[in-house]
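One protein chain is absent from this view; the other protein chains keep their places.
Let's turn to chain A:
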Amino acid sequence: MTTISTTEYAAPQGSGDAVAARATELSKVYGAGETRVVALDAVSVDFRRAEFTAIMGPSGSGKSTLMHCMAGLDSVSSGSARIGDVELTALKDKKLTQLRRDKIGFVFQAFNLLPTLTAAENITLPMDIAGRKPDQAWLSQVIDTVGLSERLSHRPGQLSGGQQQRVACARALASRPEIIFADEPTGNLDSRSGAEILGFLRNSVRELGQTIVMVTHDPVAASYADRVVFLADGRIVDELANPTAEDVLNRMKRFDGRGRTS
């Protein structure tokens, strides 16, 4: 396994405007002494605007840690993480919270929604928190795109897993964040619902110009992305543009001898 120099994966344009988020020499270390675990080892990567990036890697490769650090959910041991022009490592909790609220959207694997709120309320939650009025035209466009207009007054308990995840996607999109982080968004779904969600995420990048970073260990899911970044042992080991599921699977096999993907 070779370590590939970071410059190879930097944004070709090099312009700040084209990069939605950027990690530079980002390291994350847990514990100390014998129990010291390096989750991220000086990772540098750019996530370009209006691009759908998938982060892939086996369990323990650091893909989720990278996402958490980039999304301001976790602290960084060294290096820098930026969303747009904002350096996350310099921010205190309050500013970080605001940043997440205003500039980042999230889709998690499970438990994405508040069970007490209706689908509509869940979608507008980040804007409610910010005290902003949602842009109605945009909102209905998002809701139409995810195909939820019939179910807006339902509570999560009355929705299927796929529908719940579509609500989560709509929530992430509704506030027009600079970047959406999705953590195994299809992990809990059957393949049909999963395909719907992935198609929807890809469309939102193509049609709405959204930037999305998705963590997954599923080659099929990764094949929906414009670009796949491979992580192993806390380092970026490879990258693939416009991948197919097969390409991804082969690439995975290359740095995981036993072909395990999770």
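The working rule: a residue touches a chain if its C-beta (ideal position, glycine included) is under 8 Å from a C-beta of that chain, and two chains touch if they have at least 3 such contacts; residues count from 1.
Following the convention adopted for this analysis, contacts and distances are computed from a predicted model.
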* One chain isn't displayed here; going by UniProt, is it "Cation acetate symporter", "ABC transporter", "Cytochrome c oxidase subunit 1" or "Ring-hydroxylating dioxygenase subunit beta"? -> "ABC transporter"
* Option touching the unshown chain, where A:Val37, A:Ala90 or A:Ala130 are the choices -> A:Ala130
* Of A:Arg48, A:Arg171, A:Arg227 or A:Arg251, which residue touches the hidden chain? -> A:Arg171
* In the full complex, which of A:Phe47, A:Phe106, A:Phe200 or A:Phe230 touches the chain missing from this view? -> A:Phe106
* Footprint of the hidden chain on chain A, which residues? -> 68, 71, 73-74, 93-94, 97-98, 100-102, 105-106, 108, 110-117, 125-126, 128-131, 157, 171
